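All protein chains of the complex are present and in place, except for one that has been dropped.
All chains are identified by letter, namely A and B, in their written order; residue positions are counted from 1 within each chain.
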Amino acid sequence: MATKTPLQDPMIDPRTGEYAVIAPGHNFKSVTQKIAGIVLTSNTPLGWFGGLTVAGGVATLLLVALTWLFLKGVGIWGVTIPGAWGFAIINFVWWIGIGHAGTLISAILLLFKQTWRNSINRFAEAMTIFAVVCAGLFPLIHVGRPWVSYWLFPYPNTMNVWPQFRSPLAWDVFAVSTYATISVVFWYVGMIPDFGTLRDRATMPLAKYFYGLLSLGWRGSTRHWIRYETASLLLAGLSTPLVLSVHTVISFDFAVAAMAGWHTTIFPPYFVAGAVYSGFAMVLTLAIPIRKFYHLEDLITLRHLDNMAKVMLATGSIVGYGYCMEVFMSWYSASHWEFFMMWNRMFGPMGWAYWVLILTNLAIPLTTLWSRKLRVNVLYLFILSFIVNTGMWFERFVIVVTSLYRDYLPSSWGTYRATKWDYMTFVGTWGLFTFLFLLFVRFLPMIPMSEIRMMLPQTKVRPPGGSDAETVIEETV
Amino acid sequence: MDAQYKLENADVILSLDADFLGGIAQPGFLPLAAAYAARHRYEEGQTMNRMYAVETMPTVTGFKAEHRLALKPSDLAAFASALAAGGAGSGSAEAQGFAAAVLKDLKAAGGKCVVIPGEQAPASVHAAAYALNAAMGAVGKTVVYTETVNPLPSEQVADLKSLVGDMNAGKVQWLVMMGVNPLYSAPVDLEFAAAMAKVPTTVHLGTHVDETGSLSTWHINKAHYLESWSDARAYDGTISIIQPMIAPMYGGHSAHEVLQTLLDNPEASAYDVVVANAKTYIKGDFATSWRKALHDGWVEGTAFAPSSASPKSGAAPAAAAASSGGIEICFKPDPSLYDGRYANVGWLQELPKQVTNLSWDNAALMSLATAEALGVEQSDAVEIKVNGRTISAGTLVVPGHADGAVTVHLGLGRRVEAGRVGGGVGFNAYYLRTADAPYAAGGTVTRTGDIYDLCVTKVNFIEHRGSFAQQDLNDKEFDKDGTYSLPGHEAMERAIIRYATLEEVKAHPDFAHEGGPGALVNKVGYGPEGDTPGHAESMFPDAWSYDHQDVSAQQLQNKWGMAIDLNSCVGCNACIVSCYAENNIPVIGREQVKIGRNMQWIRIDTYFEGDLHAPRAHFQPMACQHCENAGCEQVCPVGATVHTPEGLNMMVYNRCVGTRYCSNNCVYKVRRFNFLLYSDYDTESLKFMRNPDVTVRSRGVMEKCSYCVQRIEAVKIEADKENRAIRDGEIVTACQQACPTSAITFGNVNDPNSAVSKVKAKERDYQVLADLNFRPRTTYTAGVINPNPELA
Partner (left out) sequence: MPPREGIYGLLAEFNTPGELVHATELAHRAGYRRMECYTPYPVEEAAVALRFHKNRVPLVCLLGGVLGVTTAFLMETWIAVWSYPLNIAGRPLFSWPAFIIPAYEWTILFAGLSAAFGMVALNGLPQLYHPVFNAPNFRTGATTDKFFLCLEAADPRFSPGETRAFLEQFKPVSVVEVEH
């Protein structure tokens, strides 16, 4: 897009030089119409149908791969001894990591009163939920006997057997189910007022009925709003330690194990930072086409993109620190296991993966995101978001595969080669994710209308004429 | 004449291409291995023996030897002849030095030495061995000659040639072949198939309608030996009665029945025949003696007495002329499948062959230098041409193979008639083997440009180079410019394999607790005094104790443990097969083994140390270590693997969901996973094969060595019924039972008098990866070798 000079561009605040968070000229009605219009329209854009068909087709690959998996067994994948975990766990961690950005945007940025998050938090949270759906598939299907996966949950049974709580996988069950539940609840609660709006504005009876049920009868009562704000803040306050803990617990899958390259205390912060990193990249991957296609550039502005890029820079730097610490510690620890693991990771037969990782995760993003010009360049950010997500996938690949395939006893060194079913399952989840996301975009309000209204200048409560003394509100009564 | 070797009396052993520890094709392998191992133990009050090996293809015998010389077949024959003549011969400087040292050592042994020629070595080598044994005064001490076990000794190749001649001339009307497969394994130049076509009636008695049976006029179902009455002589002449264990499952007939029918005596059963024959050699009251023979398994006093005659030492036949500029192709029976008769046995096909760890395949086995000279790399396909006949094979580089020679194993490459398992596996080396050159022949080997992906079970030594491993090699044992194995180097570095020479162990008896040579591993798990870290030193006090008093038995509870003596293990693979038999381990097939999913609960890890042109190899049996602080137990989310009060790490198959975290957290990687439905639920006959005391595992379930818990429990039940304590040695695990050298000891560690406690009390006892503090119950006795100081 053509860059305008600061003086010409109405989106740039002349005082700060920053892009505005919301384009000037909006009022409550225009904001409502713009967002609700996407959902309540009777003319679904053809592009949406096209996207849905393609996504559905790709998701069908997942269905085929899963069917074959359940018929034959986990052996159709490339997992073997010693590399007993492969794409399934890598994809699991990758998807959960992506989800974390949504919660960070919804919760942490809310607590820090970063109002710019208001326009992106709804679809980021939706992204989280669909990412958790895709992620949650993998622990259930990658087990040798998926029909008894439910044994991982503590339910009373006649056999009196229970999960074994010292295992990080048992912790995962609690963490991921809590994360999924709280994310859905937070997301839904956030949409209740908007469902009210959609219920009121809908013309088709089916839509009225559907949104009416979902809105629970919301009428905008102030007392309700106050409790609602409290609940939102509480949920945000709870989601913050939740998002930090979920990926920490996922990192414990590795950190608690004995393998060199896994057994390290840097993992919890490194994983959380990495999760936010990849999550924001995915938010960019979604936000950029959406704002273009649905003409939402005045609600999701370059300021948002700039800020998201800055978050990526920060978290990417933490991830880079983590990588440097791993290398440093493998030397400083004077532990032969660590030293060999790191040497093998960099220069062994799978060393190519490590260098792809460094290139895509560190070299490209951390050198270019310092430039403001690039941070507001929509095309560059779109491409970069794929590069970063590729890098984050390779990070988990390097962690999972290189530590397993050459570990303590040299006689059991092996290799890992993914099969077409591995790829098909993975690609299929992209299709599933996109499919669900497109459904969300069409049928649910992707930008929170009530929160956008709160950002408009019209919200300022001015006394209507008269002196201030008249409208001083007595607190004592 | 047959030679019987008394290795318990031998201080010095020279093996001339004799793989007597390998188990295949060596008569008397079991007592030979046991005797060798007994003298090879480093113990108070006994002198350790020393072995020299000269061979072409690396074998376990060669790698157990303190000193090994790799020579291609023609050089080997020349070497043997020169040695017998008392000189060093005209070989390379290395070979001459070797010969000089060997001669000196043999002479110094004062008759307590022996030279063993290989069963596949040419006649000149056998003659040389006999001459040396006679010259050294070994006859009567370490080797005795007896009459031969073969009741009709003859020159078998000449016999076969004359038969074929007769067949071609039309002189044969009926050809009855019992238990042989000449269309597969007869020398190819005899052209047996064409000759057989000229015989009007051919009858084949065999367990399978194999290559021969399918082209014979008649095929008769042969009963398996376990379904029949027969008799046989052991390697030392002792007669044993073969008794049927089960009625013939498929209505088979034994060779006796067929022979009697041919003798117009069809009513005579095999039993009648055997009894009639037994009456000729069983002394005393027949009924009692017969019962005793059936009960014991052998007939007393039928072993051959040493013969005073000695082999004729005539002019030794000339050694096979070295092929000029070509490659010498060496034919050896397959270490697992012998001559091919076992090709349809899945256990043996899947068994990783000794030294090469090749399974479901045979290959063109050659040295690094030969491969380089031929311009081939691992897994390249090559064409081997002998006398105008060609076959193609995959290349497998074997460290320590003689240069200028390529070994091919006989016994594979069978056609589909071999059976469901054996058909179409590998290539048929018999196609190159002619009657006049059955052991080695000159030929050429050329690269075809194709790839042949071999199925090698464990990390192939090829994972070697790396500047990392190069950089800290300041030990003089390693040749910095050479090629060596990274896994082997790491095994030494990580003190996984610990061994020392006799001098070193006398100077430092506690060497096994000091870490490997130049080890970087911190502390290798032992304290400064060489003791295991005290449990009290840990920040986390022990939550469980295995020293409870068993009130009813008035003694300490059982605490199971195992000790494996690395000196005794010869890498023969018997333990692996016994584990298959005992624990219903599934055979998974070639493609799955190639990916790395083989299901062996116990495996023999082979590590190559030093320059791969002349390496030392170490064999280490590795099965579940039953760690007290097991990594696997902690990470199972459903509690499918738990620890019993007696110290076993139990795998609960029906609770396993299959997350495979336990395998990831096992530092010994001894856990095996059923990635697909590997167990064959459909084939009816396999249901007879399985051990009913052990679960047959289905898809998605993890499994591993259980210290044969079914045997432990069976003994506990018996002891309980009889109201007594368990005797030491009463519980024998399958691997322990099968091991010919008694390398594996299992028992109650809480009993200070048990065999296993005594082995573990040795100073050389160590845990593998002790510093990780998993506290394995299986420990290893560090190896001791007895090298000749002149050759070191």
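The rule is short, and it goes like this: a contact is a pair of C-beta atoms (placed from the backbone, for glycine too) under 8 Å apart; a residue touches a chain by one contact, two chains touch by 3 or more.
Please read all numbers here as calculations on a predicted model, not as lab measurements.
> Given the contact definition stated above, which residue among B:D542, B:E718 or B:E790 touches the chain not shown here?
That would be B:D542, which touches the missing chain.
> Just one of A:T32, A:T301, A:N344 or A:T434 touches the chain that is missing; which is it?
Once the missing chain is taken into account, the touching residue is A:T32.
> One chain is left out of this view; which of A:L52, A:V132, A:L242 or A:L286 touches it in the full complex?
A:L242
> Where does chain B touch the missing chain, residue by residue?
542-544, 627-634, 636, 639, 642-645, 775
> Residue-wise, where is chain A in contact with the chain that is not depicted?
So the residues of chain A touching the missing chain come out as 27-29, 32, 154, 160-166, 170-171, 174-175, 177-178, 181-182, 185-186, 188-189, 192-193, 196-197, 199-201, 212-213, 216-231, 234-235, 238-239, 241-242, 245, 249, 252, 449-451, 453-454, 458-464, 470-471, 473-475, 477.
As a convention for this text, only the chains that are shown with their structure count from here on.
> Could you work out how far the Cα centre of chain A sits from that of chain B, in whole Å?
A distance of 56 Å separates the two centres.
> Considering the complex alone, what residue numbers of chain B touch chain A?
My answer: residues 458-459, 463, 466-468, 486-488, 490-491, 493-494, 496, 519-522, 592, 595-597, 603, 605-607, 620, 622, 631, 634-639, 655-661, 663-665, 667-669, 671-677, 699-702, 768-769, 772, 774.
> Residues of chain A touching chain B in their complex?
Checking each residue of chain A against chain B gives 72-76, 78-85, 139, 142-146, 148-149, 151-152, 161-164, 166-170, 172-173, 253, 256-259, 334-337, 339-340, 343-344, 347-349, 404, 407-415, 417.
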